[in-house]
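Quick one: this structure, given as structure tokens, is what I'll be asking you about.
Here the complex is missing one protein chain, while the rest keep their positions.
For chain A:
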Amino acid sequence: MWRPTSRPRPVAVSRHLQEVGCMKNQSQSQCGIRIRWHGGGPGQDAPTVNIKFINSDDSETAVAARVDEVLLRVAHRTGVEMEGACEGVCACSTCHVVLEQNLYDTLIDEMEDGALSEDEEDMLDMAFGLTHTSRLGCQIKISEDMEGAVFQLPKATRNFYVDGHVPQPH
């Protein structure tokens, strides 16, 4: 089962598989376990906090997030459009989410060395619409203090390339 460490850290696939009970050096397909987000995690009876996603089209989705659940999993469980292409191992930036300043600061302060992990920073560098309070959804664990927290998904923008504009090679 998915057991995030007390401080959310990127978990390499192999290590993750060890955690979920696969023998070392056993390939994913052989042990028959696919890291998917459905099922696992805190059960239905876990305490919940109310959080809100602001979708990329500015609509809002209020959901009950289970304490100790990873934010990416909350999104998948509740049908919020957050991707998670690498399946939550901090190897892509598709679960990019923007936090409120207060929450961002609190989470950073709680971290052991007071900074994001190198891997998360490296991935955030590639995220679309990076902000000062950007994080990866797979690296945020829901805690009891998150009641009322708001998570903004990166804005879908029609200005992706301004009309007719094509990138000019240098």
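Going forward, a contact is a pair of C-beta atoms (placed from the backbone, for glycine too) under 8 Å apart; a residue touches a chain by one contact, two chains touch by 3 or more; residues count from 1.
Assume contacts and distances are computed from a predicted model.
One chain of the assembly is not displayed; among "Adrenodoxin-NADP(+) reductase", "Mitochondrial import inner membrane translocase subunit", "RAB small monomeric GTPase" or "Trafficking protein particle complex subunit", its UniProt protein name is "Adrenodoxin-NADP(+) reductase".
Within the whole complex, the absent chain has one touching residue among A:49, A:74 or A:92, and that is A:92.
The missing chain lies against chain A, touching residues 12-14, 25-30, 34-36, 56, 83-87, 89, 91-94, 96, 118-119, 121-123, 125-128, 130, 132, 154, 156-158, 160-170.
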